[in-house]
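There's a structure below that I have some questions on.
A single protein chain has been omitted; all remaining protein chains appear in their positions.
Up next is chain A:
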């Protein structure tokens, strides 16, 4: 069996164990919160601070599965709508989470106790920053600290690491006051230069930079609006005229038999006003009877590995950066169609492999990030350089990491990944 590194999915409990309490020993640790948050200023009463509160853990015996920690981490300060004022308000909340660590992770529920294992102790410390969100006069930033201490005899099932300190975390419902980074990242690399850039409106921002990236702070990385991403070809698809006696496949005028015979199986919101059906690796538009008016070749259908790319199919030149990032091998060695990059044999035009799928999101520096990027998704190799902080968010799409303003979600920079 190949060696494989496994990472938890599945249950929230499992996630929590990895998230912040990875070294936690059986049980132990109750959380109590102590947090400070921004809260000055004259915002409307309804302004709701996100975040605040950390967790302090009071010790307790951790038997049979840890402790959920004390204190509501969902501290809410109301009334402050400050203008980026550093927060001073006290927020207290016990969290579900035992101890600190600052991450959002939920309480360490601990393993099932079984009477084995040595005593475990949980301690945690955390620091957090809050970004207030609300109809106030601007974002407030606060800071919170959480500490957790736990003690007690643990009886969990994790004896191999008995004796190691446990770490707990305050609950994520701190909503923004968790940690300088809310995401799982790697230890920061040592070659990072923090370069100051001037953005739209003269607002400066800093991008972590080094020799393995190139930072772009203007315009679009690629203007998808100028690209015919899914050209429709007139007439009968190659080879089908002969196969179907003049391109009139029998039965095509009947309704689609299967869900995947319809165009919406292939493209969200497909609306070309036509009567499209799936046929032999194409989406074809029917005219009268079973005649075919035009067609779209499909990935893994007409455009399957081993097929020859028809000379009549246009391709689109991608930016040079894509050539290197996706390993396309030069302009004659790839084809682009319908958000898919195909590697082809330069001589025979045979499709050799699929080099990449693209989102084709219209992302432009100075414009808000499109919806659909709610979650930190930076590749593993760059998580030691780009991770969400109160000052910047990072999102990946089509070979670029985009730096966003955390409040406005405005794209500040597009970062090319050179290594």
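FYI, contacts are C-beta pairs under 8 Å (C-beta built on N, C-alpha and C of every residue); 3 or more make two chains touch, one makes a residue touch a chain; residues count from 1.
Keep this in mind: contacts and distances are computed from a predicted model.
Q: Given the options "Branched-chain amino acid transport ATP-binding protein LivF", "Fasciclin domain-containing protein", "Ring-1,2-phenylacetyl-CoA epoxidase subunit PaaA" or "Acyl carrier protein", say which is the protein name UniProt records for the missing chain.
A: Options "Branched-chain amino acid transport ATP-binding protein LivF", "Fasciclin domain-containing protein", "Ring-1,2-phenylacetyl-CoA epoxidase subunit PaaA" or "Acyl carrier protein" narrow down to "Fasciclin domain-containing protein" for the missing chain.
Q: With the missing chain put back, which residues of chain A would touch it? List them for me.
A: Missing-chain contacts on chain A: residues 1-15, 17-20, 22-24, 50, 100-106, 109-112, 124-127, 133, 157-158, 160-161, 164, 167, 169, 171-173, 175-176, 178-188, 258-260, 265-269, 278, 281, 298-302, 304-305, 325-327, 339, 343, 351, 353-359, 361, 370-381, 383, 395-399, 417.
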